[in-house]
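A single protein chain has been removed from this complex, and every other one stays in its place.
Read from first to last, the chains carry the letters A, B and C; within each, the first residue is number 1.
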Amino acid sequence: MTSITAMPTPPLLEMRGIVKEFPGVRALDGVDLVVRPGEVHCLLGQNGAGKSTLIKVLSGAHAVDDGSILWNGEPISFADPQAALAAGVATIYQELDLIDGLSVADNIFLGHEKARGGITRDADMNRSARELLKTLGHPEIRPTREVGSLSSAGKQIVSMARALSRRAQIIVMDEPSAVLDPDEVDGLFRVIGDLRSSGAAIIYISHRLEEIRRIGDRLTVLKDGKTVASDLPARDTSTADLIKLMTGATVSSIFPRRTTGLPEVRPLLSVAAIGRDQEFDDVSFDVRPGEIIGLAGLVGAGRSEIIETIFGARKAARGTVTVDGKRLRNGSVDSAVESGLGLCPEERKSQGLILDDAVYRNISLASLDRYARYGISSEGSERRAAHAAARSVDVRPDDPDRIIRTLSGGNQQKVVLARWLLRSCKVLLLDEPTRGVDVGARAEIYALIRELADSGVALVIVSSDIDEVLGLSDRVLVIADGRVVHDGPSDGIDASGVLDRILAEHDTTTDQKGDAA
Amino acid sequence: TNGSSSDDGANSTVDKSNTDNDKSGDKVVIGFSAPAADHGWMGAITKNAVAQAKQYDDIDLKVAEGTNDVNLQISQVETFINDKVDAIVLLPFDGAAMTAVARKAMDAGIIVINVDREFDSPFAARTTVLGDNYGMGVSAGTYVCDKANGDKNKVVAEIAGIDSLPLTQDRSRGFKDALTKCGLKVNNRVAAEFTVESGEKAASNLLQAAPKIDYLWNHDDDQGVGVLAAIKNANRKEFVMIGGAGSANVMRAIKADNTVLKATVIYPSTQAADAIKLARLLVQKKSMSDLSEIEVPRELKLSAPVVTKDNVDTYLKSAFES
Amino acid sequence: MSATDTSTTLPSTAGRGGGSLGVARNLGLVIALVLLCVVGIITSGDRFASTDNMLTILRLAAVIGVVSIGMTFVITGGGIDLSVGAIVALSSVWATTTGTQSMADDFGWIVMVFSAVIVGTACGVVNGVLIAYGKIVPFIATLAMLASARGLAEIIADRKTQIITDQGFTDFFGAEPLGIPMIVIIFALVTLVGWFLLNRTTFGRRTFAVGGNPEAARLAGIKVQRHTVYLYALLGTTCGIAAVMLMSRTTTGSSTHGLGYELDAIAAVVIGGTLLSGGRGTVIGTLFGVIIFTTLTNVFTLNNLSTSAQAVAKGVIIVVAVLLQQRIADRKT
Partner (left out) sequence: MSATDTSTTLPSTAGRGGGSLGVARNLGLVIALVLLCVVGIITSGDRFASTDNMLTILRLAAVIGVVSIGMTFVITGGGIDLSVGAIVALSSVWATTTGTQSMADDFGWIVMVFSAVIVGTACGVVNGVLIAYGKIVPFIATLAMLASARGLAEIIADRKTQIITDQGFTDFFGAEPLGIPMIVIIFALVTLVGWFLLNRTTFGRRTFAVGGNPEAARLAGIKVQRHTVYLYALLGTTCGIAAVMLMSRTTTGSSTHGLGYELDAIAAVVIGGTLLSGGRGTVIGTLFGVIIFTTLTNVFTLNNLSTSAQAVAKGVIIVVAVLLQQRIADRKT
């Protein structure tokens, strides 16, 4: 594609000096953003830099405190989401804001239902929804299915279909790839390409720099609520420069390697032939102290179910889980926690956090007894310890009393991690631990995971980022359709090897089962 | 059971006696508390009491919010004690539950007049004015017995008021006892809640439960409006209905004689008004002029006469509008 | 406690239980109703199974039924309304004052119907505005309305039962076209319209959205506050209609009408399968809920059960029915 920046296309959107304050924080402090038609404009910045806030201002979700927005050269104000949608701004929010109780099609057309005289035309909507989903490469998602029963990836696809259905001039995507696997990211990029050629502009937010290289035209970097660089070419700016711009420091060596050999001791965690009907079956593995096991696989393969079952959050239909020689009570989270297990769940908002409570109280949630005597809690020491744990994962802003809901997505993820650090458990299960976490913080989390392992913690990691799984773990299990299709040391296989094995499994099962939706 | 209603009874708001008892005397502060005025009879009780007080320029009546919460009613009496009123006229939601606080008031030198629902200690009230709930049931039952005229196969139905109240139990007991005397029994019984709507609902179901009825006693004329509506809806005419309490509506219906409603048993709604009058006399240390006894009596039990087409005119003028 | 709702097994039925006819959920209700009828027939035989008795049950269900349909919308939309009984009372009183009745003499009884419905709707709008724009939690706002509306009704009626003299009114609503009582017909119509509105219109779709995730609904461009007002206004309207039905049934307007409707209506809605936390609602379920409760009382009365025993039995039956229903729903998924 030829360089668009060469030609002076008049900007479609100009945001100038945008200021947005929340009680106690100035989330945006004079941000500028210029977007031209037909470009993919990437927005970069650390967790809490203000990216989501900026696009919420653009989409009318937040009222702006200061600054101006020009739309096709005309000043405009997006007073509420409806105004923005009407003008032609469609948004895929970072937090999947779908209505669980409604069907896929209803969610896609929410707010602009196909209707005559207020009476919905469900058949029309289902048909259009099916087409949109097909465009996105997901014909298997039935438009009548209830959204609440979809995996997070499925929900992300629905969100995208919803944005497409608006036929907008600007489509804002706030970390759309966070929950997608490589296949689906390819599909997404194909759609973005189509949109760009049809003249629409995309604002794309992601913490994965390699994606930005593949798809972006230009980029703007935010730091602490200010624009620190704009109009940079997405393909040619070096990674080091970008990280420097975002963090103000240089970050290197993404995956810290094992420094010491694994001790030859008996396994800390033994999973023996566990299974659950219609989810997964016959999963067995051992984890020794200091070892990191990675579960690789496509979204929906059942990896979350496996580690939730190990943790006791789901009741196993078959098989046993043993920690330190002691068999865990089936389906009992508290006995798992008691025995030294910890889980960072996949959906931090619904499964991990008490959104309206303070940071430190969320962190100490699993260790309440430790900071209490005879059931009477010692607020001071608890808060101090939790604060220290928050610092060790660098939760920003550094305020233990902050309400979780007001933290940026990546920082919320760190709070869940801090919870289990504080509890200092023997076995840690991590489901998508770096989802939505920025490069800098991700390196810190990787280092932290390594440190934990080196200190003798046994870890199980699930991630849709295959490189991450391979880079971090000592041994990798590839899961497809609820079965272990490969089990071996991580340096014996690469990303394409993993995909090959999954595809091989897929081919055999689809032949047997037919439609595997 | 008829005819004992004295001049200080049902008609007292209308007639004024001509003794010097009604002459203005020392200022009398009276506290008044009654259950929530959630149905016509109870509304009339308060209204009559207030009207009675207005007739005397020496009465200062303090009316507390009607309530069905004994705890709140106790605190109302406590407030009256704090205010050092001269007398308290108390229609308790539950007589037994208000006994302790009434005694407290008596101990504080306040004259307490107990209305309608009796305390369980004689020391808790100077005088008690009672309607006769058991007698009401007896009157209704006796009327049915008279009409049945010895036929023991008659079907009798009963629509009671709020079933958890002791007064409802008393009425039902009286009704049953009177029926037993002439060999009848209550074949079907439902309970309503003293409201038009609950009467309609209870009656609708009852009429289904009993395909043929000869006599139907309904405890309360308020809910009776609903009961009549249900009877009309169900197109039932084969029985005689007897009302209770004696509202003006019902008496007019009895007079018109074009419905199944042929009689009602009066439960005077002037009890509290009488109690106000007595309280004033007691505070001003006067006696009841119509009696030869010098002191105001300890207890006054008002009778529960049956009103039919024949005597309705006598009672209509003192009946309450519901 | 919602603790147990967010367990890992998710219901497989779609949010709009009515739309997909939520077989699994309603099956439990159907079974409960059938069991109840079997008990009725065994204990009371023909007295229970007669057409007359069926019509009696429907007539009794009609008034609270109409309110419950309205309540289904408010609860599905994430709200609650404790003031329905008081609104019914106020509407009935307003529509039967001598003033209104004399206007009705001049312009026809439709005046009474209109005033009841308008008063009901107005109360609903007040509720809605307090909740949506005043940001008062629904529980408190409607509790305040409960107190005020009933107090106002008492003041207007002066605690007297107001009798309807207009023959046309009683004739019209007392009629039984094709043997079906008018108020049962009205109930059926309201149910139908309610079902259609919830499941086949954008209004219904938005109600689910507002109740399921108000913030997401707002981001999708739905005017959440305005919609909230509509929902309470709609419930107010059904309260007005219920008042008219009650007026026709009792030929009176009274400040004691509608006592205790709030809990009855909410219970019927929730037993029917609508989520108290919003986002999931079914008109058909509510219909079943209302009929089950009414049939229960009917069977009790036919069996001459004492009120206390009725209360105990009712509590136990509710628990057993809900547990049963859950078992069936679980097995189906």
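Keep in mind that, in the parts below, a contact is a pair of C-beta atoms (placed from the backbone, for glycine too) under 8 Å apart; a residue touches a chain by one contact, two chains touch by 3 or more.
These numbers were taken from a predicted model, which means no experiment stands behind them.
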item	value
Residue of A:377, A:392 or A:424 in touch with the missing chain, whole complex considered	A:377
Listed residues C:138, C:181 or C:240, member touching the removed chain	C:138
Given C:40, C:65, C:79 or C:124, the one touching the chain that is not displayed	C:79
Positions on subunit C where the hidden chain makes contact	1-7, 77-79, 82, 130-141, 143-152, 154-155, 159, 210-211, 214-215, 217-218, 224-225, 228, 231, 263, 266-267, 270-271, 276-278, 307-316, 318-319, 322-323, 326
Those residues of subunit A which, in the complete complex, touch the missing chain	22-24, 61-63, 311, 313, 333-334, 336-338, 343, 345, 350-358, 361, 365-366, 368-369, 372, 375-377, 379, 401, 403, 405-406, 419
Residues belonging to subunit B that touch the chain removed from view	36-37, 62-66, 68-72, 74-76, 78-79, 81-83, 93-101, 120, 163-166, 168-169
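Here, only the chains that are shown with their structure count from here on.
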item	value
Distance between chain centroids, defined by C-alpha means - subunit A, subunit B (Å)	72
Subunit B and subunit C: spacing of chain centres that average the CA atoms, whole Å	35
Distance between chain centroids, defined by C-alpha means - subunit A, subunit C (Å)	43
Residue numbers of subunit B (touch at least two other chains)	none
Residue list for subunit C, restricted to those that touch at least two other chains	none
